[in-house]
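Of the protein chains in this complex, all but one are displayed in their positions.
Chain naming follows the written order as A, B and C, and within any one chain the residues start at number 1.
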């Protein structure tokens, strides 16, 4: 994802946003990881008490906002560690394909250690 | 992010990976949100018991893998709801800039409701 | 809960366990809160990919262990802040009864701010 102009501009904007507010002092990686976790919980909260495994009705804009918040801290963490997210995900897919061979994993939700 | 060839190919690969294993039956959005939360916790686990707010030493590859896992479920959820993550993050930045005016937020870690 | 002999002995045992291993150096309250969150995620993991909103089959002992782990960090945090959990929960029930009046909340899963 580091490759598109749109993405580069967005990351620059995020950095500027933080610099303008003198917030880098709070952004040690442990705190970034806490925020990532807290925002992932806010995504999950959109499903709290639902009985049909769907999002609560009328929360589409909230979903976009909460996924954006998760993306925000994911980008901040990947920048901190100089990790290219697309490349990292491609490598993880390589691993996943080895850990979950089709013939073993088909139709099963077990963890690879229990297959 | 929907715009690059690399990203499009990656999303196709993710869909194929899941289809090959007949896993879409498990991927209702509530379960996707649970997995997003669980993977965010695995990022956080890399900081468990650290005293200096840095990652445990020697875990760089684990960090890349765990961020990739968060990205994975983020992409799956955004696909489910037809949300363009880059656009959603740009919109969220618009909101953040309104919620956290520089003069009020500078040097403070308070939530916008407490500024 | 501070009141029973069994509970007092258990807390003493937990403190001794930690002291014997020289672990209090890692147990600043932020790290305790991270561990509480990580253990709550392990409870949630017992429901990952289920379609019927029940725990994965055959995980009864795991559930007891994971709830115990959550309890562990809850007790450690409450000790750190000298909070009596039973009293705190009674006070919270007082608040809940005010926030969710029966006539307004009956049959609804909405947050009190949205009732």
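We take it that a contact is a pair of C-beta atoms (placed from the backbone, for glycine too) under 8 Å apart; a residue touches a chain by one contact, two chains touch by 3 or more.
As the structure is a computational prediction, the values presented were derived from the model and not from experiment.
In the complete assembly, which of A:4, A:18, A:31 or A:109 touches the absent chain?
Residue touching the absent chain, from the options given: A:31.
Since one chain has been left out of the picture, which residues of chain A touch it in the full complex?
Here the touching residues of chain A are 25-26, 28, 31, 34-35, 37-38, 41, 44-45, 47-51.
I need the residue numbers on chain C that touch the omitted chain, in ascending order.
Chain C touches the chain not shown through residues 1, 3-4, 6-7, 10, 13-14, 17, 20-23, 25-26, 28-31, 33-34, 36-37, 39-41, 43-44, 46-47, 50, 53-55, 60, 63-65, 67-72, 74-75, 77-78, 81, 83, 85-86, 88-93, 95-97, 100, 102, 105-109.
Which parts of chain B face the unshown chain closely enough to count as touching?
Those residues of chain B that touch the unshown chain are 34, 37, 48-51, 53, 109.
Basically, only the chains that are shown with their structure count from here on.
Counting shared numbers against all numbers at the contact of chain A and chain C, is it over half, same, or under half, different?
same
Could you tell me which residues belong to chain C and also touch two or more other chains?
Residues 34, 37, 48-51 of chain C each touch two or more of the other chains.
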